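Removed from the display is one protein chain of the complex; every other protein chain stays in position.
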Amino acid sequence: MRLAILNARVIDPSQNLDKITSIFLSRGRIVEIADEAPDGFTADQTIDASGKWIIPGLVDLQARLGEPGSSYAGSIASETRAAVAGGVTTICCPPDTSPVNDSQAVTELIQRRARQAATAYVMPIGALTQGLEGKLLSGIYSLVEGGCVALSQANQPVQSALTLKNALEYTASLDTVIMLRCEDQDLKNNGVAHDGPVSSRLGLPAISPSAETTALARDLILVEEAGIRAHFSQLSCARSVEMIAEAKKRGLPVTCDVAIHQLLLSEMDVLGFNSLFHVSPPLRSLKDRDALLAGVKSGVIDAIVSDHTPLHRDDKLLPFGESKPGMIGLETLLPLVLKLVQENQLDLDTALKAVTHTPASILNIPTGSLENGRPADLVIIDPEAIWTFEEDKIVSEGKNSPFVGWEFIGKVEQTFFQGRPVYKNIEL
Amino acid sequence: MQELDIDVNALIDKMTAELKPLLKKHPGAKMIGIRTGGEWIAQSLHQQLELTDELGVIDISFYRDDFSKIGLNPTIKPSHIPWDVEDQHLILVDDVLFTGRTIRSALNEIFDFGRPASVTLVTLLDRKGCRELPLQADIVGMPLKCEQTLKLTGPEPLKVMISEPAEVSA
Partner (left out) sequence: MKARLTAPNIQLNEQGKLKHLLTLEGLKQQHLLEILDTAESFIDPNSNKIKKVPLLRGKSIMNLFFEPSTRTRTTFEIAEKRLSADIESLDIQTSATKKGESLLDTLWNLQAMQADMFVIRHAESGAAHFFAQHVAPHVHVLNAGDGQHAHPTQALLDMFTIRKKKGDIFDLKVAIIGDILHSRVVRSQIQALSILEAREIRVIGPKTLLPENPEALGVHVYHDIEEGLQDVDVVIMVRLQNERMKSALIPSEKEFFKRYGLTEKRLALAKPDAIVMHPGPINRGVEIDSAVADGAQSVILEQVTYGIAVRMAVMSIIMSNAAQLAQQQAEQQEREFNLESEAEVEGAR
């Protein structure tokens, strides 16, 4: 199947490309981006994409797919459909499945289901410790062999410094990345909201920034000592951005990401006790949010993730503190990133890089780019479409999004995965 | 619409005269006015009759039977009955007797304070013919027709304006 998409504005930060041109695909790969078809290329199908944008399919370093297990809503089939509806074609799924992805068997199960769904790349992340309990190391080598692109503890950081030190040192000799989420459980003290004016007013058990920063300080030192490549997940505090900047300046091989909702929401949204705003790490102050945005702008923060967490309805039908933390995000990642661009919080190149090329290169994944020969994962966007995110149109099995009712400019019109159309907006 | 001015003082005098025999029979009788109009009338009667016991005042807002329709009266004040009701002869004073529901509420409230020996009902005006409960006044300043609506202002000077509905032309 040979496909020609003509006259689009093709934007690919990996090649510093942003111009009106055409793109030619064959056998699931990109053949060339050029104004004219390459020699001997005859298209089976031609799409006129005048006035549209083409960007690489998004790469999301953290999205839960609800499978295996029933602790989250959805399945690999349903959540990959949600992903491509939002223009995401590569998804890294954290190991907090049920059972935990701490063995090759679970990794293979995830891969098999993803192959069956054939909607997007699903890259499993293996558990660093057995059952994510933070005590015994999992079969790290087997997990990497089995296809895990990284190792992590999901939202359950290793509390024992010694265990983490051992895990880092054991893994250091393997060519892989450890993803660390920093949170000291003692300091978190069962908190549910940022320690600030809002938690003071609402009497919600508070999580001080030190719960993140002390853990980050510890982990940075252990990472440096082990000499391993580490990626810090979901920063939420201004101080954390400074610490990462400092570490990078000293030449540590570290990268980090932030969840998209941290760039748009803040503790203020928790007023009213709406459990949809209950996330981990918590929504923090406006000052933190601004620092995170500045971090993305300056490149200290490398990637933006959705932290997609599809939950069952009952998980959120509880008072704020008792509700399960997390929100869905695959379908809103790109619209929210574009919103930040439209509001001049980020420039288009930086914003797109943070959801395509950079996350892919952090994990050595060959996607997130429109270079010749790469898998033809791409998104056609109608940059002028004005639309509202409505609950009954959510593709994900989880409906837990606080962005329902938000109006966006720019909509995914079509998504291609390995050269095949996997999503088409029927309304257009 | 016609408006009539009523000489309230003359009516008070008339009611005072009619109450005197009762006081002869029960010299210790005590008086209660129903807030707000009844309280004003009761004050005048209390003064004219030279009663020694302090005037009691009840606010029937908590006892109204139309709470679920109109809610709470915003100017509600506590009832004030400064003596024991038990076994007393009471003179209950209101400004207008209309459906009888106010008096029902007042009686209920009085009985929550205790069991009086008797209750005599006194009203300045009686809009006859609109009663919804089997209650009649013992002493009436002036009878009115049901259709006559009125407005009482007070306490000083006490004035009543009565409006007659215009004759409906055939």
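The chains carry the letters A and B, assigned in the order they are written, with residues numbered from 1 in each.
Note that a residue touches a chain if its C-beta (ideal position, glycine included) is under 8 Å from a C-beta of that chain, and two chains touch if they have at least 3 such contacts.
Computed from a predicted model, the values in this text were never measured in an experiment.
In terms of the touch definition stated at the top, the absent chain reaches A, B within the entire complex.
Although one chain is not drawn, the whole complex shows that of B:Leu4, B:Leu72 or B:Cys146 it is B:Leu72 that touches it.
Residue-wise, the contact with the chain that is not shown comes from A:Leu286, picked out of A:Met1, A:Leu286 or A:Ile386. In the complete assembly, the contact with the undisplayed chain comes from A:Pro319, out of A:Pro319, A:Pro366 or A:Gly405. Where subunit B meets the chain that is not shown, the touching residues are 59, 61-63, 67-72, 74, 76-82, 108, 112-113. Those residues of subunit A that touch the chain absent from the view are 195-206, 208, 264, 266, 268-269, 271-275, 286, 314, 317-322, 343, 345.
As a convention for this text, only the chains that are shown with their structure count from here on.
If each chain is reduced to the centroid of its CA atoms, subunit A and subunit B end up 77 Å from each other.
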